[in-house]
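Structure provided below as structure tokens; questions to follow.
Here the complex is missing one protein chain, while the rest keep their positions.
Per-chain numbering from 1; labels A and B assigned in written order.
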Amino acid sequence: MLIDARDLTKTFTTADGKLPVLNGISLQLQPGETLALTGESGSGKSTLLHLLAALDTPDSGTIRHQDDDITSGNDTSRAAVRRNRIGLVFQQFNLIPSLDIAANLAFQARLAGRYDADWCAVLSQRLGLSELLSRYPEQLSGGQQQRVAIGRALAPRPPVLLADEPTGNLDEATADSVLEMMLELVDETGAGLLMVTHSTRLAGRLSRRLHLSQGRVA
Amino acid sequence: MNADRLALLLWLAASAASAQGFAGLGTEAEGFAIPSPEAALTFPADHGPHPDFRIEWWYLTANLSDANGTDYGIQWTLFRSALAPFEADGWDSPQIWLGNAGLTTPEAHFAAERLARGGIGQAGVTTAPFEAWIDDWHMTSTAPSGDPLDSLSLAANGEGFAYDLTLQATRPLVPQGIDGYSVKSPEGQASYYYSQPFYEIEGTLSLPSGPVEVTGQGWLDREYSSQPLSETQDGWDWISLHLDGGEKLMGFRLRDREGAPFTSATWIAADGTPTPYPNGALTMTPLETTDVNGAPIPTQWQIDLPAQSLSLRLDALNPNSWMDLTFPYWEGPVTISGSHTGKGYLEMTGYTAP
């Protein structure tokens, strides 16, 4: 099992008091599985993704990545999980503005010590980025940037790809083609995919769907 | 006129002059010698300075005219003022010397002053040979024998004017008051006072328009004292008149803040015989005033000395004969009409703007 999360809870403290976001959620992701996480705004789907990506820690519950508990570790071990086991794609692309596209593509792979030049070349070719490698993020369109982000996430061949509304900032046609590329590459690498989206249409293209409502699986 | 020095002199005189009469003359005489009626004048010694007296002057006025008959007047004065009753060599001298010079024409009046301290040779008076000087102004005896004051050379200069004159006395010196003891107030303040009113003069005046050769007659006053003014006297009107008959008249009126003026006169016959007159014999009455320096100053006078059947009217040659110096006063030539005719000099002090 790639991810085994059990009884996760998370409460945020706001000016108006405590705001429970996740109320005991459990979730599993198998290798090769593509899972869509849907729900209303505020249903907790992004928070859940952040917990699974070791960006944040749950108040209670456990998360195992390939049988390793990541909830008990410290900052360093969580960073290692992010670096070695997860590919992340965000709605805002979040490329590193000071690095060119080639360096952005290779960044995480090199960070994880799993840089493979051939694979990167394949990725950039498949994602249609070959001509853009020496450019900088700000010079690219939204769709192009998101393709870089996907390439960056897949370059270290992570077992899990976590995507948070990866096409949320793109128009429908671009969104479809980007999603297509991502699914193809996930399929080829055999990674598991967990994608947060509010679009039922896109969710339908994934193998499984989990709907969240008020911090619980509906 | 050097404004800087004017202010300096004001500073020098401030405490004395502002509170107590003109030019510090109305001050106490502590430590200084006091004139006495018994002491007789001796010459030429008394032509020289008397450092133990507070104040002393060598005062010469002259009525002159050029070939065209234009009248002029000149004044040459050297004052000595002592801060302490002694003289010392060098900077430590307590004697301060002040020179005033004036030149009056019917249209213009020039005045200048010089200041020096004693002891350093910048100013002073010597008796043998006789010389009185301050800077390059001088009154120098040229008499080969007899009294040194019998013949003099006289020079002074200032901005816009200069004069260089020779003087020859035709009669002996004339003592004023009682043998030179001249009383200055009813309380008995007095000075030593003698004159030489019989000078024949010739020489050159330098004016902005050029040099003018002149002749005329002059009058030298020598006076020294330690307290010539009483507390309530704040100025005087003084005349020295050359009458056409050869007689001379010296008269003064000391104005008193609290009472009648004190007057004194000496009638000098053509042969030089003086007749002194006590307080009240002479009356001096202002007839007309001229606004000078913001104050009305009498420039036309009625002079009466009934004892000599004298009734004169004096008219200033130039009503603006204002000596705009550190101690400002009016001093200029007058013309005489009335019972007698002639020329003379008028000096008025203590007239200040209200």
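Methods note: contacts are C-beta pairs under 8 Å (C-beta built on N, C-alpha and C of every residue); 3 or more make two chains touch, one makes a residue touch a chain.
Following the convention adopted for this analysis, contacts and distances are computed from a predicted model.
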Given "Dihydroorotase", "NADH-quinone oxidoreductase subunit N", "Probable tRNA sulfurtransferase" or "Putative ABC transport system permease protein", the protein name in the UniProt record of the chain not shown would be "Putative ABC transport system permease protein"
Looking at B:Ala101, B:Leu115, B:Ile268 or B:Leu310, which makes contact with the chain not pictured?
-> B:Leu115
Which of A:Gln91, A:Ser124 or A:Thr167 touches the chain that is not shown?
-> A:Gln91
For the chain left off this view, which of A:Ile3, A:Leu22, A:Ala36 or A:Ala106 is in contact with it?
-> A:Ala106
Since one chain isn't shown, list which residues of subunit A touch it in the complete complex.
-> 12, 41, 46, 50, 53, 55-57, 75-76, 78-80, 82-84, 88, 90-92, 94-99, 103, 106-108, 110-112, 152, 164-165, 168
So which bits of subunit B touch the chain we can't see?
-> 2, 4-8, 11-16, 83-84, 90-92, 94, 96, 115-117, 120-122, 133, 135-136, 157, 159
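The criterion applied here is as follows: only the chains that are shown with their structure count from here on.
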Subunit A and subunit B have mean C-alpha positions lying a whole-number Å distance apart equal to 120
